[in-house]
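Missing here is one protein chain; the remaining ones are kept as they sit in the complex.
Chain naming follows the written order as A and B, and within any one chain the residues start at number 1.
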Amino acid sequence: MILFPLTLAEPQQFSIWEKLLFAALAVTSGALFWRRFGPILERILKSKKDPGFHLAPIGRRVWDFFSEVLCQSKVIQQRPLPGLAHAFVFWGFCAFALVTLNHAAVGFGIGFLSPNGWVGRFYFYFAAAFAVTCAIGILGLFIRRFLVRPRWLGQKLSYESGFIAFLIFALMATYLAAFFTTDGTVAARALWWMHTLALLVFLPLIPHTKHLHLVLSPVTVFLSRDGFSQIPPLAGDEDFGLVAGQDLTQLVSLQAYSCVECGRCTEHCPANNTGKILNPKEIILGVRAYLNDIGPRTEEPLLGKYNSQEAVFQCTTCGACEFQCPVGIEHLPILIGLRRGAVNTGTWEDDYGAKLFNGLERGSNALGLSAAERDKFIQREQFPIFDGTQEYCLWLGCMGGYDPKGREIVAAFARVMNFLGTSYGVLRKEKCTGDPVRRLGNDLVFQQLAESNLEMLAQSKVKKIVTICPHCVRTIQEDWKEYGTPPAIEHHSEFMARYVDRLPEQNQGQEKIVFHDPCYLGRYRNVYDEPRAVAATAGEVIDPPRARERSFCCGAGGGLAFLGEETGERVSHVRAQELVATGASTVGTACPFCNTMFRDALASTDKPAMQLLDIAQLVARSLPSNEVPSKNT
Amino acid sequence: MSGIVVVLEERDGRVGRISWEALAAAQHLGKQTGEPVTAVAIGANTEAQANEAAAKSVAAVIRVEHDLLTRYTPDGFTVALQQLIEKESPSYVVFPHTYQVRDYAPALAARIGQVLVSDVVAIADGPVFTRQLLQGRLTGTYRHSGKGPCFVSVQAGAFRADAVEAGTAQISTFPPAIEPAQIRTKPGEPFRGSAQTVDLGSAPLIVSVGRGIKEADNLPIVQELAAALGAELAASRPICDNGWLPMERQVGSSGQTVSPKLYLAVGISGAIQHLVGMKGSQCIVAINKDAEAPIFEVADYGIVGDLFEVVPALTEAVKSAK
Partner (left out) sequence: MKIIVAIKQVPERDAQVRIDSAGKWIEESDIQYALNESDAYALEEALQLKEKHGGEVIALSAGPERVGTTIREALAKGADRAIHVDATDLGSRDALGVARLLAEAIKPESPDLVLTGLQSDDLGLGQTGVILAELLELPHASLILHVEKTDAGLTVKRELESGWFQNIELPLPAVLTIQSGGNKLRYATLMGIKRAKTKEMRRLTAAELGAATTPIAVLESVGLPHKQRSTQILPGTPKEAAAALVEKLKFEARVL
C-alpha cells in the first residue's frame, strides 16, 4: 500500500456505556424523525386518491427516475453550476449510504467493511473521492445562498439551510479526517463520535426542513403524471377541482411536501417577473402550509388565507415552472385545479371572464364575433370546404378565423399547402377548441365545446387536422381526450418541416430572424427544431437569450388574452424588448396569439417597425403569388 | 270600419322625424288600400304638432288631449288611444317603432284583442308586412287576419320622412276620459346618462382615434370632429397606453365594449383586440391611409387617405350640414 498509505481509522473498541449511549441517541434521532415525518406521510396518504392515475407505463417512470433523480439531468441542465454542486452532494450521499451503514455498525462492534481489506479499502477511497466533491459542492452552495444570494431563494436568509450545509460539511470533513489518524486513538474516537452526532442531528432535521425532498422527491418524480400539464379528470358529481382540503389528491399533497424551495419556478415565471403577485413557489408552499395547519379531507377553502385567488388567475400557463421543477412538482394541474375550483363553483368573479364564458356558452368563438364574419373570410379566400375527400382538415381556430393577423397567417399557410399540392378543406361549423376556458378552469363550457366539436368532426369524417395555432393543437390532442377520441392533429410547423426540401430557398441577403418559441409548441409539445427548419428557408435563424425550453411567454396563454389589462409590466413588452435587443430584423413566430401580442408590444419598443411574421408567412412570401387554390387534388 | 290612423310622437314639442316616417308609411298604405289617413297627436298640449301634421297630405288631424297625458305613461296612452280607436274604428293603426311605442302599443293592441305587427321595414300589396328575423339574418312576411284594426309599427329609417306629401287638413280634438287611478306608474324627469364619468357604452356617437394620430399634440383635430358631431371621444389601446387619453376611453378587449349608432374610427388599423370592442356598432366609418387595414373589413364606409387632411375636411362638412 505504498500508493495509498492512508487508511481510514476506526475506534477499535467501545465500552458498554458508549454503546448504550449511541443506541439511545440513535433511537431518539429516529423517533424525532418519525414524529415529524409520520404525520406528513399520513396527510399524504389520507388525501384523496388521484382520479385517472395509472402506474403504467412503468418504463417511462423508470427512465424519469434514472434521468432526473439518479443523473440529476434537470438539476444540472437548467442551472449548470449550482446544479452540478447539488449533483455532487447528491452523489456523495449515494456513495455514503454504505459508509454510513458501516459506520453505525462499527458502533456496535459489527462493522462489515474493513479498512484494511481490499474491498473496504477500495470503497472507502471511492467514498472519499465523493466526500471531497460533496464537501466542495456544499461549500459552493453555501456561498451561493449566503453570499451571492439570488433572489429566487427568497428574501429571508435560511439559517437552517446554513446549519444543514454545516452538518453535511462536517460529515465529509470528519470522514476525510479519519484517514489522517490511526486506529484506536482518541482522535479516531472523537472523529467517530463527531461524525455520528452530525448524522443523528441531521436525520430529524430532514422532515422539519426543505430537506424533506431527500426522502420524497425521488418518489414524486417516479409518480409524476404522464405528460406535461396533465389536467386530471373530475371524479363524480361532487368534484369541481381544487376547492377545499378534501379535493387535494395524494399526488398534490406529495408534491406540496416535496418542494425544495429552490425557486426555479419563480425565476422563470413570466407573471412573477413582471410584477404580478403570482409566485409559483409560494403557491406550492401555500398548499403545504394548508396541509400542515388544516390537513386533507377538510372543507376549508384552499383559496383565501393560504393562496390568493388573484395570483392563481395571473398564470399564463406557460409551463416554465413545471418544466423547471427538479423535484417533479406539476404546477399547472395545481394552478388550473385551483382555478377550476373557483370557476366551477362560481366563486371567481371577473367581468372579462364572465363575458368570455357567456360568449362561448352562446356563440362559437372566444372573440365573441359573429360566425358570419368567419364565413365571409372563408368565401373571400376561396378555401375549399372539407367534405371528407381531402387529406387534411385545415382548422382555423378563433385567431385564424377572426383575427386580421391570424387570417393572414392562415391564408399564407393555405398558399403553402396549395404550392405543395396538399388537399385540404375547412369546416363551416368549427367552434373554439375550448383552450381559454380549459385553462381558466371552466369545465362546463369546455365540455360543451369539446363534445360539440368532436361530434362535428366525426360527422365530417375528419381524419387529420393541421392548424396554425399551438393552443388548438394541444387542446384537441390532449384535453379533448377526456370526452372522446380526437383525430390526429399537427401544427403547421411540423407539416412544413417535412417539406423543407421543397420549399423555395430564399436569398434575401442577411435577413436575421429571431424565433420566439411559443409555450404551447415548445414546452407543451416538444417541438423546437421544426419551426426553425422552416424559418431557415427564409433567412438566418437566431435565438433570443431565453429560447427553446426556457422561452419566455408572450403573455397570452391561460385565457389571459381575454382577461383585460395586466397589473404591473406587460409580459409581452418584456419579451418584445428582448427580441428587439437581438438585433434581428424580423421576429418569427409560430402562434397567432404570440403574433397578436407582439404586434402591440413591438410598437412600445425602440424598433416599432420591426417585421413580425409567422413561419408560414416567411415561407409564403417567396411563393409565386398567382397560383390558384387547388381543389381536391 | 275604415281609415288609417297614424299616431305621431312628440320630440321637443314637435313631431319627431321617425313619426314623419310612420306617416310616410301610412300614406304608402293609404295608396295601396285606398283608405284615408288620419294623423293623431297625443298629449296635454298638442297644438304645435297638430299644426305641423295639418300641413301634410292627410284627411284629418285629431288632437287627443288630456291633462293626465302631460307626461307619457303606458296606462294613460293606452286608455286614451283605446277610446279613440273604438270611436274611429280604423282598419289600420300605424306607429313609429320607438321606445315609447314599444312600451304601450302591444298592450293597447291586446286590450282590443289585437296583435301589433312590430318593427316593420316594408309594406307590400295585400298588405304584406316585412319584418327582420334572427337579428337581420332573415326576413319574414306577415299578414293580418280576422276582424278589427291591424296594428303596425314602422322601423326607423324604413320609410323616408322627406317622402311625406304636403297638404292641408282639418284639426279636431278628442278629449278622452281618464281617471287618475287608471295611471298606475309614476314617471320621473328624464336625465342624461352619468355626465361626470365617461360612459362610452351608452354614447350614440363615438369618434375613436388610433395610432395614426402619431402624437398627442395632434389630438385636437379629432376632438374638433367629435365636438362638431356631438360625439364622445374614444381611443384604441396604444393611445391610452401612452397616456394621451385616459384609460376609461379605451375601446377594445381590455377596455370598453361599445355599440353606438355611429363609430368613426380615425387612424385605427383594426387589431382584433379593438374590433371585438366595437363590432356591435350600427354604422362603422373608417379613415385610414392604409387601404389594406383590417378596419375597412368591418366598416360600412371608408375613406382611404391622410387623416390630417380628411378629418378637418369632415369637421367642416359636418358643421355646414347642421
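Heads up, the rule we're going with is that a residue touches a chain if its C-beta (ideal position, glycine included) is under 8 Å from a C-beta of that chain, and two chains touch if they have at least 3 such contacts.
Bear in mind the structure is a predicted one, so any value in this text is a computation, not a measurement.
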Counting the whole assembly, list the visible chains that the omitted chain makes contact with. A, B
Out of B:115, B:171, B:219 or B:247, only one touches the absent chain, namely B:115
At which residues does chain A meet the chain that is not included here? 234, 237-238, 240, 343-346, 351, 353-354, 357-358, 361-365, 370-372, 428-429, 442-445, 452
List every residue of chain B that touches the chain not included in the displayed model. 74-75, 98-99, 102-104, 106-107, 109-111, 113-119, 128, 131-146, 148, 150, 156-157, 184-193, 201-205, 229, 261-262, 282-283, 285, 291, 296-297, 299-306, 309-310, 313-314, 316-318, 321
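Methods note: only the chains that are shown with their structure count from here on.
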With chain centres taken as the means of their Cα atoms, state the distance from chain A to chain B in Å. 57
In the complex, go through chain A and note every residue touching chain B. 352, 355, 367-370, 372-373, 399, 402-406, 561-562, 564-565, 596, 599-600, 603-604
Show which residues of chain B lie in contact with chain A when the two form their complex. 137, 211, 237-238, 241, 247, 253-254, 257, 270-273, 275-276, 279, 294, 297-298
